[in-house]
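The complex appears here without one of its protein chains, the remainder shown in place.
Lettered A and B in written order, each chain numbered from 1.
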Amino acid sequence: MRTRILGFGALATVALAAMFGLFVVPADLNQGDAQRIMYVHVASAWIAYLSFIVTALAGIGWLVRRDLRFDAVALAGAEIGVIFTALAIWGGMMWARPVWGTFWQWEDPRLTTTALLLALYIGYLLLRRLSDDPRRRATRAAVVGLVAAVDIPIVHFSVIWWRGLHQAPTFGSPDRLLHPAAPMQFVAALLLMLLAVTLAWLYLMIRRYQLARLETLLEEAARLGRLRSARASVARTAPVDITAAVDAAAPQPSRSTSSAEEPAR
Amino acid sequence: MRDVAFVIAGYGVILGGLAIYALILGRRLRNARREASSVAEVPAERDAEQPSAPSPSRGAE
Partner (left out) sequence: MLAVAAVVAVIAYFALSGVGNALVYYLTPSELLARGDRAFDETVRLGGLVKPGSVSGPATDLRFVLTDETHEIPVHSTVAPTSSFRAGVGAVVEGRLGRNGVFEATQVLVKHDENYVAPSPGAVPSHIVGS
């Protein structure tokens, strides 16, 4: 119920922020209306970073605590981060065409490293599909999630380290936050959009986490079901000691999802 | 004014994309909950058969 309220709150705030950025705040003098895309583009990019940082931290959480709930958070962060990265790239393209004169430049460091970020986390999600053992999958995902996170600071600092087409961040350093190179109304529009997108992100993260937990439960239930039917068919035709052997291979029939690792089938 | 098309495409796809993702997520969650509630009947079943089949064999280990 509280998540539902959060969802509606996020929706209302996003609508408000979009109205503010589109109709209330004036357009940039040099770039014209296209600059309005900045608000959704930058907010999406920041939330994409946030998602992937959450994935990396949750990966560490899994490796340390061995609790599959951390892995569910990691999955939620990666999937939602991929969505936000793709949307940030789209917004960037829609902004770049009218202002720069091109949708995309492969050799621009910011653009290339962002494309790499998207590819890395799509790879992360594909890798998760390769294994049907939740614990092994969580470990592999945690390692890949940590390695892929190396690209996050590279993306962020690419505009400072290397020469490219993409401009430097308007609010990239503490100094620039205090003395922004933008009128206060532009800053307000960006911060409002950031708040709105963050609320939407929280809502999506909670929902995706809930889904991930249910998926784990169903996976576990399916495995128990397979084992039980195997046991039943063996019990019908074979002596008791084979039944015991199958039993020994089965995880404890507790409701906990953190059952002992199953021998490879 | 030509730029307005890009602004609409930018906002439309980003905010629309988020909305579509939220809807898809809601549907996946509902389906999973339905499936989970049908699976939830199984533990009851398992409890019922526990005294007969698995428990004695487990005790024999």
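As a working rule, a residue touches a chain if its C-beta (ideal position, glycine included) is under 8 Å from a C-beta of that chain, and two chains touch if they have at least 3 such contacts.
These numbers were taken from a predicted model, which means no experiment stands behind them.
Let's see if you follow the contact definition: name the visible chains touching the chain that is missing.
A
Pick out the residues on chain A that sit against the missing chain.
Interface with the chain not displayed, on the chain A side: 25-32, 35, 38, 98-102, 105, 107-109, 112-113, 116, 120, 123, 127, 130, 140, 143-144, 147-148, 150-151, 154, 158, 162-165, 167-170, 181-183, 185-186.
Convention: only the chains that are shown with their structure count from here on.
Just curious, how far off is chain B from chain A if you go by their C-alpha centres, in Å?
Each chain reduced to its C-alpha mean, chain A and chain B end up 17 Å apart.
Under the touch definition given earlier, write down the residues of chain A that touch chain B in their complex.
Against chain B, chain A makes touches at 7, 14, 18, 22, 32-34, 36-37, 40-41, 44, 83, 86-87, 90-91, 94-95, 97-98, 197, 200, 203-204, 207-208, 210-211, 214-215, 217-218, 221, 224-225, 228, 231-232, 235, 240, 243-244, 247-248, 253, 255.
Per the contact definition, I'd like the list of chain B residues that touch chain A in the complex.
The touching residues are 1-4, 6-7, 9-11, 13-15, 17-18, 21-22, 25-26, 28-29, 32-33, 35-36, 39, 42-43, 46, 50, 53-54, 57-58, 60-61.
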